[in-house]
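With one protein chain removed, the remaining protein chains of the complex are shown where they sit.
Now for chain A:
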Amino acid sequence: MASRSHVDINERRLRPIYDCLDNGNNKKAIQEADKVLKKQKDLTCAKVLKALALLRMGRHAEGSSLLSTIHQSEPTEEQTLNAMSICYKETQQYDKIASLYDAASKQQPNNEDILSCLFMAHVRLGNYQQQQRTAMQLHKLRPKKNPYYFWAVMSIVMQAYQNEQLGKTMFLPLAEKMIKKYIQEDKIEAEAEIHLYLIILELQQNWTEALQVLEGPLGAFLGNELHSKETRLATICSKLSKWDRVSSIYKQLLDQMPDNWDFWLKYQEAVFHLVEDSYTDMKQEPSSDDSTPNTHAHLEAMQKFIEDKIQSMQNGVMMRGPYLAEIEFVKQISIRKLTTTSINQKSALELLQEYFQHFGNKSSCYNDIKLYLDLLQAQELDQLVEFMKSDTGLESSDGSLIYARDVNQLTKHLVYLQLTRTMGKHSLLSIQEALALSQELLLRYRDGLQFGKELLPTDIQYSDNYLLLAVHLLLDVWSKTKDDVHLWRAIVHLELAIRDSVSNYQIKLLLIRLYCRKGVFGPCPALYDGMEIKHIMNDTLGHIVSNDVIRLGHFMEAGTMYATMVRFFVVNQKEASEHLMSSYKFGSFGRIHEFVQFQERLDNSLQYHTASTEKMLLELIMQTDRHESTEAAADGMNVHPLTDKTIDLSKLCDNRDLTLALAWDPPELLCATENRQKSFEEEKSWLLLRWTLLHVLLLAVMVGQEMAGVGVVNGNEENTEKKSPLKLLRQRAKDLQNCVQQCQGHKQPNQYHVVQGPSRTRLAEFVSGPHITAVTSVIDCIEYVYSLSQSGLDECPDVKVWALVKDSTQKLVLKDVQGLLKDCDGKRQLDSLALEQLVASVESVSYITIMLGVCSKGLKILKNDWLKKFKKNKASHNSQPEIFDKFNQLILDVSASTKELHQIASCLDPVFSSLDIASLRLADIPDEEQIQREAERLVWTKVESSVQQSSGEICEVLHHKQFYLNTLML
């Protein structure tokens, strides 16, 4: 009783501190903690809460040292331990939580709560061996609590995933043995335990045993998930080639759910296996007749089963499953080259026509039929087109336009049009025909809007896909003719359409894509935000903007966008292990390995690494107008250039969703798989180049700090051997040149599918342009200055390093820039290439400035030393070493190049160059209705202000660089 009231008093005393912490009033929390500690010196928890408040205020050194003192005292009191875990969680020192509870459990080996916290601490670290050990301790302490025992088993299974070889020979047999023991002793209590047993058996491919479990008394534990027992049974039976059994399980399932596609596929697979088996049987028994009764019996039975299902729907709801199953059946027969002479079978063409007739009014019909177009010969494809055309009832023979009567007819017509595009019919059209069809579809689109008058703003217009098709046709013509007028018309149509269908993300996606193609990023942030891209979409959809925003010089927006993307990953990393812990708590053992893999996929995401690298490079450009600010920016980055290993490209995961944008082009034009592969390779090379560049810059900054005698923080490892930043800088510089060497194949920018393809990187510009040479030329200067800082000015050989920097910087200044417009076959077109090159040059100049800052830092120290000596001993040195003047001259030269770039950038600004984009009528859109002319004007305004913004932001950065350079003069 006494101890209980003691705890109550403590709790009451601590309450005000907790309240302050909860309200974010850290200062007051510290005061409250001090107050309590005055009364009660030894109340450890109050000290911890004070440390927490200090950490949250950013007073890390004080907070950490307080914590480490408490840590050493090995506390065991629950509240203290809890509070310390919070501190370590917030500072991401998860290993310390484990060591904390480990020490506590040694003090109190029989404390279940402490042990259980220790187990979870190991889960957070993914330390499976320690998990196993701790779980067994818990089991010994509470032998009647089953979960602890199974935590241990699961921890062993995780070790098997980690080490496949040992898994087979040691871990899985051990895990199996442990569960068998419980089965024999009749101690099994929960479904989760049997699930775990099945996982272990399945990992060992011990299907026979798994089957026995499912069919035996233990199988009764299962059954919470829908049909999970049946499908699991069927999976095991197919592993054991018990096809008869598999087929009957799925037949039963299909009786209940005749529309479940997976069941149909697996049912058919089983029957076809039976057919194959019966062939083999026949060969083994040559005595039997030459006919194939068994084979046909199986096929006929399946066909009858499908037909029965179709029949049974005649008076009820029509389901697509059985109809599609019939087509799948024909496909399988053709793939497997089975003879079907004795079977009365409809042709694929007939079946597809029937399917279109029944389900053409559902938009999903397009995807269904597309799956089976391969079954048809060229002539049959034409027949299908003709059939669909007449079935829609909207294609007249005399060329007059018949509009859809209702949504069903409209949808059916769209399915027909989309399928003909997929068959490649649109590629065959002449320019005039394509434009005429596009015009017709626009009319149909506008007419179709009448069906959507009652729709909510959150709905998508029924006829929007008419518009998308019309736009795709315009883009076809654009690709063929290279005449931008078609692209601008496409943009105008999309801008108009979005007004009537504000929620249609397809329109926004395509607008972003097309604007970026023309170097106009201005309208994109609003479109992107309008899609409400958040959380995991940052990973899967961030690619929509992440390459273009920086390529087109929208630096501010790039900073915002990269920060949002990176935040998602960082927040997720902090929370990731919570779900693993819940899975142990709820016994969802099947999820644990899945969660671990999921986390790995996020941690290794290409988008994550690209966004965080770009974010840091951008910070080095944006937040720097003197060398001190560069050093501050570098120090604030969560990168450890001295200890970080080169990024491992082979581990990267491509999580980009590249199929979101609708495109009905033939597969050979979309090249979806090929484009993804090609783009992934390009992105990886680009990432490596950017990552190396970032490390070159950060190491250079460190060299500067070293010359100034500032202790360089060596990663977060305390006992590693002291590494030299300069040595590593040389290595990274070599790496950078190797990157460029290996990317020689990327000198021309990749072009992907205009609607659905991935966006390209800036690799080509950086590999073929003067950038990398310019950056590496300054590294030689840094080395030179460093050697002087070691040896002194007396040994000051005359070197050419300065001249090289001057030359290569001058090459960054674009030649022959005629502004934004370029003549193309007598037509003036907007040309974003100059903008892209300019942005790259601005970046390179910024990097050069940073590295010259390093040189300046070293030289300033040398100059001070020299001045001191000079004052002491006037006789020996009567003139200043010429190196100082040479450096100053270089700064002036680089500054001059920067000015030239500034000049070019200002010329891009349409206002500055008094260029009226709208009046140029870049796209000679035929005067149509007023509303279209208005939309067109709006597009030009957007283009103008976007280019203006690019130009303005570039000038701003260059302005800062000039200021920066001025501060470097000696």
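Assume a contact is a pair of C-beta atoms (placed from the backbone, for glycine too) under 8 Å apart; a residue touches a chain by one contact, two chains touch by 3 or more; residues count from 1.
Going forward, contacts and distances are computed from a predicted model.
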Out of "Exoribonuclease phosphorolytic domain-containing protein", "Protein FMC1 homolog", "N-alpha-acetyltransferase 20" or "RING-type domain-containing protein", what name does the UniProt record list for the absent chain?
"N-alpha-acetyltransferase 20"
With respect to the chain omitted from the figure, which of A:H358, A:H535, A:K734 or A:K899 is a touching residue?
A:H535
For the chain that's not shown, point to the residue among A:I9, A:A190 or A:L371 touching it.
A:L371
Candidate in contact with the missing chain, chosen from A:N655, A:Q705 or A:T776
A:N655
Please output the residues of chain A touching the missing chain, sorted low to high.
223-226, 228, 257, 259-262, 264, 317, 319-322, 324-325, 362-364, 367-368, 370-371, 456, 458, 460, 503, 505, 531-532, 534-537, 539-541, 571-572, 575, 578-579, 582-583, 586, 588, 590-591, 594-595, 597-598, 601, 655, 657, 660
